[in-house]
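Missing here is one protein chain; the remaining ones are kept as they sit in the complex.
Chain nomenclature is as follows: A, B and C, assigned in order of appearance, with residue numbering initiated at 1 for each chain independently.
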Amino acid sequence: MVVVMDVNVSEEQIGEVTSRLEEMGFQAHLIRGVSRTVIGAVGSRAVDTLGLKNLPGVEKIIPIMKPYKLVSREAGDGAGSVVEAGPVAIGGPELAVMAGPCAVESREQFLTAAHLVKQAGATILRGGAFKPRTSPYSFQGLEEKGLELLAEAAAQTGLATVSEVIDQYSLDMSRDYVDILQVGARNMQNFRLLQAVGRSGKAVLLKRGLSATIEEWLMAAEYIMSEGNGKIVLCERGIRTFEPSTRNTLDLSAVSLVKCLSHLPVIVDPSHATGDRRLVSPMSRAAIAAGADGLLIEVHHDPPRALCDGQQSLYPDEFARLMLELQAIAMVMGRVAGKFTGQNARRFVAGVSG
Amino acid sequence: MVVVMDVNVSEEQIGEVTSRLEEMGFQAHLIRGVSRTVIGAVGSRAVDTLGLKNLPGVEKIIPIMKPYKLVSREAGDGAGSVVEAGPVAIGGPELAVMAGPCAVESREQFLTAAHLVKQAGATILRGGAFKPRTSPYSFQGLEEKGLELLAEAAAQTGLATVSEVIDQYSLDMSRDYVDILQVGARNMQNFRLLQAVGRSGKAVLLKRGLSATIEEWLMAAEYIMSEGNGKIVLCERGIRTFEPSTRNTLDLSAVSLVKCLSHLPVIVDPSHATGDRRLVSPMSRAAIAAGADGLLIEVHHDPPRALCDGQQSLYPDEFARLMLELQAIAMVMGRVAGKFTGQNARRFVAGVSG
Amino acid sequence: MVVVMDVNVSEEQIGEVTSRLEEMGFQAHLIRGVSRTVIGAVGSRAVDTLGLKNLPGVEKIIPIMKPYKLVSREAGDGAGSVVEAGPVAIGGPELAVMAGPCAVESREQFLTAAHLVKQAGATILRGGAFKPRTSPYSFQGLEEKGLELLAEAAAQTGLATVSEVIDQYSLDMSRDYVDILQVGARNMQNFRLLQAVGRSGKAVLLKRGLSATIEEWLMAAEYIMSEGNGKIVLCERGIRTFEPSTRNTLDLSAVSLVKCLSHLPVIVDPSHATGDRRLVSPMSRAAIAAGADGLLIEVHHDPPRALCDGQQSLYPDEFARLMLELQAIAMVMGRVAGKFTGQNARRFVAGVSG
Partner (left out) sequence: MVVVMDVNVSEEQIGEVTSRLEEMGFQAHLIRGVSRTVIGAVGSRAVDTLGLKNLPGVEKIIPIMKPYKLVSREAGDGAGSVVEAGPVAIGGPELAVMAGPCAVESREQFLTAAHLVKQAGATILRGGAFKPRTSPYSFQGLEEKGLELLAEAAAQTGLATVSEVIDQYSLDMSRDYVDILQVGARNMQNFRLLQAVGRSGKAVLLKRGLSATIEEWLMAAEYIMSEGNGKIVLCERGIRTFEPSTRNTLDLSAVSLVKCLSHLPVIVDPSHATGDRRLVSPMSRAAIAAGADGLLIEVHHDPPRALCDGQQSLYPDEFARLMLELQAIAMVMGRVAGKFTGQNARRFVAGVSG
């Protein structure tokens, strides 16, 4: 770390900072500039250095080391992690395409959707049983009934499953039903929930907070991993900006950058990022071209009748077409996208334009 | 609500939207423009109208009514609410000045701070026993030991107390020790926690989320109030913007606007908003001049040795001087600030410049 | 447009708004809701309706029609425009890859770069002769000498050229030297400059402002087109957000959305958007996969010695490899990328992995 001293710092103040650094186990190197003195502190211990900011004469502290350790690229020996969850592996050569409706609404709706996304080539089924909603008056999810339907759909299709948890209660209820526990954007800094999913030992899908920096997102993953659970998949889902035309602004450069900074796999949710069905396919293609390890896409068999997020849900046919485009882009990236069956397999053999 | 139809909408699509509106209990008024058709929907029921967005031919839905009801200005009959919490009332003529250290660190530290802020004129004592921290490796609070010290300080000084809760566990533990339960910025959309503090029946200090819109903030208050608890004080604490020179950007216009939109009292936290001791007093004065009902200020008897947030904590003497300035500005606003005792009372009698 | 009236509006106020609307040439349709009255105004004239907001009893005005006309998708009869500039056409099946150094620095540097980007497959050469810099103490460009070198490089390579103009003086000087006049992000709302490039009749590359909404960006294009010049290419170059890890946040969803809203071609500048060489190739691939019509990429033959923006400039070999990846993604999109010559043509024939 580098400690920058005030323009008018006194020798006594410099001495106090130096002593404090040495107490904390650092070696202090003094550099006297023309108008400023800075102190370089060398040491390996992870310490809470905020106290230093308060010493008289200190203008600012510039950290050199990253605050996260376990999730850093270096900790992964420079290679990416592969996270196993039920029948799938995320972060390997096969892209993880998670698809399904925003919420589990009914047995018929959900099983229909499950079979449709399976046929189109998805390998993981999504569906919310606990819905955190902005208004207390909106539909809040089917809870355990929804989880039972998720498990039934998984048994019928062989798909892995992912569903959101919002507190200890929903986590306890979900752990025996689903393969991947999702922590939503609004809970990214609900540290108690992060610790709880960390202790669960299950695979975790950690969405980026609406206005979380990349560093805060990785620190949230560090909370989970510091409980001994490294089965973490990050999910970029758009950040809040001044632009009103899209629900959020999808930050694809974050995907490429996180691949440089961390060993964890990263997927993209183009549905919540844009809130606009027309933009979901272009952003899905772009995410794979940017190096994402997968996608989380809302698909509904009848979007105009969806109980939530219908305006951003793909129609089954749009999703099937997208899967073929993704397969072509995945090849450019040296990867594969989706397991094709039925009509999509025939289309795939016939080529994208078929 | 107004439903704007696509440029190329068909008569059949218009018919379908009209029928759906009528099913939902609205009257539909068709307005055919030169290039667009819009449908005005008249009705009083609060309904989840998102489904309409998904109907073919609908371009967008423009809500006319606000989504919050119980917390709206109209629900307060146009007057502001006064929230009682232990020995104090927030929202009345007397400004609520909440002061104290970021975290309860030790008996000596905390009792010293409590007496200092009391002498300077504060009426409510703050101190964190459960600290949600960005890093899992940072100090996380003294938990129950901290709550005991809060209660002891309150008993010695007669001050009311406020402290943060972060989950059901900390809420259960805190309810018998403190007068006001604080919900922090990172938990503003932790809906389960909102419902829990709503059911607690205790006064709640609800901080605005880092990137929460004013409408989302009021909807979070609506969650609490829909559980039957109207003892809510809102707290503006800075929002996240592109500006790197301050920790956050204090949004004082939100304070004035919320006073127009809601009957709830609003206070301001200049310490977290700025992260910079030099800006705390100016922003405190500005908040009161803007019409805030109070302040939440970090004061530490020895900021350079604080375990958290020392760089933004006022020295006791700075705080005492600020209280006198606030008193003068409060008079312009037709209010009073603080209960003066000891030296500050003498200073106060002698005039601000004394 | 829809005029929403206050909760407590009087009949007289409603009458005044209705009369004013009729004066302005609109038909007024009154809709009396349970708690609100709204007035639908039907008419085709583009009028400045801000005055209505100020009438007593009016809460807000909701525009239904878009404020831009000439640049809208509808004005292009639903098809995209193709902009011709010197030897190239932008917006057609061939992607427009503009590449070269940030600034023209010297004859040797610039001609070297020109030949390198030509060999890799670029069709347009970029190079700044007038550099708008944040600091008055930074290198400001070679001005006319730089323009001469641009023209010389174009003559040697057959590439089209693009260079930034910053005022009437630089525009007058540039118009005979370059094919495309660039309006930079900081000048996106320099309305006098927009009018001047509009009157020039030359092709214009209009960068999105650092914090411009998509609507403001299209309105800036409308300024140019309202001077009779429709040869406009839009360029997304990242927006300013709270995220500090990248210079800006590349908003690729804006590209897809603008293609829905306007007939103008849109390209992407991944170099300024990210400010980080490691992210330029992933974001270039993503842009093409999202449907962009081209790219603007900084390439320097010796980035560590560049006078500006070296940390975001690709090495020639990185750029050559990127062109091959783009060609593969372009095929998925039904387009072609680049004209390959020399070594890259051989590599291309051998396949991307060759």
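Here, a contact is a pair of C-beta atoms (placed from the backbone, for glycine too) under 8 Å apart; a residue touches a chain by one contact, two chains touch by 3 or more.
Note that the structure is a prediction, hence the values are computed from the model and not measured.
K.L.:
Which of C:Gly43, C:Gly76, C:Gly92 or C:Pro132 sits in contact with the chain that's absent?
P.N.:
Only one of C:Gly43, C:Gly76, C:Gly92 or C:Pro132 touches the chain omitted from view, namely C:Pro132.
K.L.:
Take the complete complex as the reference. Which residues in chain B touch the chain that isn't displayed?
P.N.:
Per the touch rule, chain B residues meeting the hidden chain are 211, 213-215, 239, 241-246, 249-257, 260, 273-274, 276, 278-279, 282-283, 285-291, 325, 328-329, 331-332, 352.
K.L.:
Even though one chain is hidden, which residues of chain C still touch it in the full complex?
P.N.:
Touching the missing chain: residues 46, 48, 50-51, 53-56, 67, 132-139, 166-169, 186-187, 189-192, 210-211, 216, 219, 222-223, 226, 240, 303-311, 313.
K.L.:
In the full complex, which residues of chain A touch the absent chain?
P.N.:
2, 4, 7, 29, 31-36, 38, 40, 42-44, 62, 64-65, 74, 211, 240-242, 244
The working rule: only the chains that are shown with their structure count from here on.
K.L.:
So which chain is farthest from chain B, going by the mean of the CA atoms in each chain?
P.N.:
Centre of mass proxy via C-alpha means gives C as farthest from chain B.
K.L.:
So the centre of each chain is just the mean of its C-alpha atoms; given that, what is the distance between chain A and chain C in Å?
P.N.:
Chain centroid spacing, chain A to chain C, equals 30 Å.
K.L.:
Which residues does chain B have that touch at least 2 chains other than itself?
P.N.:
211, 240
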